[in-house]
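Complex shown without one protein chain; remaining protein chains in place.
As written, the chain order gives the labels A, B, C, D, E and F, with residue 1 at the start of each chain.
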Amino acid sequence: MGFRPLHDRVLVRRVEAEEKTAGGIIIPDSAKEKPQEGEVVSVGTGARNEQGQVHPLEVKAGDRILFGKWSGTEVKVDGEDLIIMKESDILGIVG
Amino acid sequence: MGFRPLHDRVLVRRVEAEEKTAGGIIIPDSAKEKPQEGEVVSVGTGARNEQGQVHPLEVKAGDRILFGKWSGTEVKVDGEDLIIMKESDILGIVG
Amino acid sequence: MGFRPLHDRVLVRRVEAEEKTAGGIIIPDSAKEKPQEGEVVSVGTGARNEQGQVHPLEVKAGDRILFGKWSGTEVKVDGEDLIIMKESDILGIVG
Amino acid sequence: MGFRPLHDRVLVRRVEAEEKTAGGIIIPDSAKEKPQEGEVVSVGTGARNEQGQVHPLEVKAGDRILFGKWSGTEVKVDGEDLIIMKESDILGIVG
Amino acid sequence: MGFRPLHDRVLVRRVEAEEKTAGGIIIPDSAKEKPQEGEVVSVGTGARNEQGQVHPLEVKAGDRILFGKWSGTEVKVDGEDLIIMKESDILGIVG
Amino acid sequence: MGFRPLHDRVLVRRVEAEEKTAGGIIIPDSAKEKPQEGEVVSVGTGARNEQGQVHPLEVKAGDRILFGKWSGTEVKVDGEDLIIMKESDILGIVG
Partner (left out) sequence: MGFRPLHDRVLVRRVEAEEKTAGGIIIPDSAKEKPQEGEVVSVGTGARNEQGQVHPLEVKAGDRILFGKWSGTEVKVDGEDLIIMKESDILGIVG
């Protein structure tokens, strides 16, 4: 079925601990405030600014990202647990 | 009689649990903070920005949407319980 | 005598419960947080935006509206109890 | 001597209860949160917006106005007790 | 030595009670929240707005002004106790 | 080695009490909330505004300034105790 985030929102799949070693970023689960790693599933079309312009987001589907520990809202899409967040919650792109 | 939301507001009908299985998104009622699924009934014409422009909303009547658990205000329209919310409360479009 | 609201304010007459049945929206008085129904008596000329432009309001005299329960300020005009509110307090137009 | 309010401020004289009957608006003194009626004594030249423009205020000297109960600051001008407030504190113009 | 306020700030000398009678504004010292009267000593060149423009202030040296009781910061300039405040703290110009 | 403040920040050296007599401003150390005097060591290139423009700061190296008591952050540069603050913390220029 899929899910298309609105405006400047991004749908993200959490990347589990062991997979992360390949990605070069080791974030031990026990770390409380540490940022989390994930993969972008789908992105919104962008938010309209005060000039009425809509600019595409900087991240795209497939990007490996780091995001703040408490960012976004949990949701189930097609039976899978994912997270919906704003692009501004994303710290950067891995790799 | 109907009801036309003002500016960037959206009128939404909650989608009950069983219908959701077809929609691919299973959100058990018991879930506290989980986003809710609904269907857009009618939309406002859009809010005027600082340039004086009015842009149409990204969602339209009939869209299946996910919105934050505590979004909007409950109201009865033509005897039916619906919710009025801002477009910015909507996380994305299902399907 | 009358009363002309300033900028983006709107003067509203509350619509009593029984009249509402015709209007198709039933909002039992006992309901605490439910939005209220009313009729627009007069509107301001609009607020000036950062570009110095003044745009007319979307609601006009005679419109049936729904507004947030705690919106506006009570006032007596020509002996009648009315409410002065901002257009942004109005959820939408009935009918 | 007089007093010229700065920018978007307005100097206002409170209208006492009995005079108000002629004005058509009866606001019993005992009313706590009710808006107050007054007469505009003098107005500022207007505030400069982000475009650097200065637009005249919508109210002018002599207008009968309604303003929020707790608006403005009390001051004595030429021995008379008056109030200095922002135009945004004014709800509308009577008559 | 003198002192040139920065941007939209204004240097003000408090006007003592007795001088005020001539100025037509009587503000008894005992009054708690009453605005204070003062004389403008020097003004800044103006603050730059979002368009990059700098507009001169509306008040100038020598103006008699009314300002909010708790406005500004006390400072000694050339041995004299004065106050530095923002132009937005000034209610209006006397006379 | 030196230190170049970023954007609209300013590096300031506190001026000790005795030097201040020459500067005409006497700020006894014991004064709690009194503004402090200092000398500008170096300035940033200016902050970019919403139009994308960068305007130079109004203060420059060598200026004697007054700034709010609690402004800025203490730092050691080349072994000397200095303060980094925003230009908006500066009240004005002495002399």
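One rule holds for everything that comes next: a residue touches a chain if its C-beta (ideal position, glycine included) is under 8 Å from a C-beta of that chain, and two chains touch if they have at least 3 such contacts.
Keep in mind it's a predicted model, so treat the numbers as computed, not measured.
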{"item": "Where the missing chain touches chain F, by residue", "value": "1-7, 9, 11, 44-45, 48, 50-52, 73-79, 84"}
{"item": "Interface with the unshown chain - residue positions in chain A", "value": "23-27, 33-35, 49-51, 53, 55, 58-59, 66, 68, 87-88, 90-95"}
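In this section, only the chains that are shown with their structure count from here on.
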{"item": "Centre-of-Cα separation between chain C and chain B, whole angstrom", "value": "23"}
